[in-house]
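What follows is a structure written as structure tokens; I'll ask about it next.
All protein chains but one are shown in place.
Right after this comes subunit A.
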Amino acid sequence: MTELDLTADVLVAGGGPAGAWAAIKAAEAGADVILVDKGYLGTSGATAAAGTGVWYVRPEPAARERAMASREGLGGYLADREWMARVLDQTYANMNELAEVSRYPFPVGEDGAQIRRGLQGPEYMRRMRVRARRAGVRILDHSPVTELLVDPDGAVAGAAGHRRRHDRAYRVRAGAVVLATGGCAFLSKALGCDVNTGDGALFAAEAGAEMSGMEFSNAYAIAPEFTSVTKTAFYSYATFYHEDGSVLEGAGSTRGRSVIARALLSERVFCRIDRADEEVRRAMRLAQPNFFLPFDRQGIDPFAELFPVTLLAEGTVRGTGGIRLTGFDCSTSVPGLYAAGDAATREPICGGFTGGGSHNAAWAMSSGTWAGQAAARHARALGAGSARRPARGAGGAGLRPSAGARQPYREVVEAVQREVLPYEKNYLRHGARLAPALAALDQIWAQARRALHADGAEVARARSAAAMAAHARWMYASALTRTESRGMHKREDFPRQDPGQHYRIVSGGLDEVWTAPEPGLISVAAAS
């Protein structure tokens, strides 16, 4: 089968909100844009299947100050005020564009004004697709990227991938690439997250980029047992119980989630949303119809009956680690490569606390906008021939095996999951468990690097398996480096925050993983 060979000024990898905004803004800046997604722009990713609050704050100094201060301490003072202010400004503008350009049907408050602080995923992303098409973006659905292309100077010059529905390889040569491939939830079946396998982080690392904040990768969400619907927020109205019906003391959706994790190691945990009155119940149904799907379809009344719950890993989707950015334009340390949304670290606005919900949504639209605009500028500066530079594939593990019998991707996925999903390893962290897990992951990587391989459309699965292995190693290497508790990263063996570790941790490397404190100051209003 012949390869599809395309050129563009800007290639965007990923069709969630960050990728959609990047593509639209690059096109509006005059670039010829191709967006590729492993699924479908409109349904792919953690946002489309869910609903999300948005960090939309009126440009009033007092309100902005409160918004910026609200998570600063929870994030271990690793967020940055200048980034926060910029994200608040950009998010405000983009949400207003959603109302005015995309005619998003925001609810209207009693004062007659639209309430622009939340988005329903399907509606939001359907409209983003329409806008991208109107902007002239060429969209390739079901076309996972399998590797970046780099020019002889090491600058990123496009990407290669596979069109699943056509079983045909493709190549897009471009002046600049935006990675908006999402975080990594390790195929945990958390709502909408199975497309988020950390592919972009692997591609970026292969081209020479670094990660940041990978220790902030132990987010777990509450879901009814055996289901996918991870909508933790409403559980603030719940009480948690042992199987015998007695209250599980200390358990809660926010601060008491680790209590649930600990209990789940030895027993089933039950729940009832028994602190919601009639009005709250009605509002829940209107705000998040999908929250009720598991209940309505299994004949459970969650307000009256006990139902078993579980915790599903959300890794760096809700955790804040990701590709390290080198500027407000969402550039990375590799020329021509930009990162946006959950693929990038969200430490600039969340520090080490979860970006889940409103902050990630704001980050996706802001970083997507900046990355798209900067990629367009970069491509324009390179000139017309930039898409015809000589370029070679940068991919390694899962694509170019070095030796031996073929290893199937499923084996790698399951081996990584065994080290990353269990609560006692990733959630309830202790050096004595993290170190052997990292050693196991190093072995998994070494073997995968030699022998993981697949054909045709399965290549993308092999690459996702490799990406998960790489992701997990940066996570645990960073978690072992941070010998303290900060943000969501809680170490049982180092339960306190250490003022001497008030810095971000950068990580990287493939065959040899490394970590290092990030030099430079973080602009915060208050220090720890």
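The rule we apply is simple: a contact is a pair of C-beta atoms (placed from the backbone, for glycine too) under 8 Å apart; a residue touches a chain by one contact, two chains touch by 3 or more; residues count from 1.
To be clear about the criterion, contacts and distances are computed from a predicted model.
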Missing subunit (named according to UniProt) among the choices "Polar amino acid transport system permease protein", "Putative zinc-finger domain-containing protein", "Spore germination protein" or "4Fe-4S ferredoxin-type domain-containing protein": "4Fe-4S ferredoxin-type domain-containing protein"
Selected from A:Leu6, A:Ala93 or A:Ala287 as touching the chain missing from the view: A:Ala287
Among A:Asp296, A:Glu414 or A:Asp493, residue touching the chain not depicted: A:Asp296
Selected residue (touches chain absent from view) among A:Gly39, A:Gly315, A:Pro348 or A:Pro401: A:Gly39
Given A:Trp21, A:Tyr77 or A:Tyr237, the one touching the chain that is not displayed: A:Tyr237
In subunit A, positions touching the absent partner: 38-40, 42-46, 48-53, 70-71, 74, 104-109, 115, 117-120, 122-123, 141-142, 164-165, 189, 191-195, 224, 226-234, 236-237, 252-256, 276, 279-280, 283-290, 293-294, 296-298, 353, 356-358
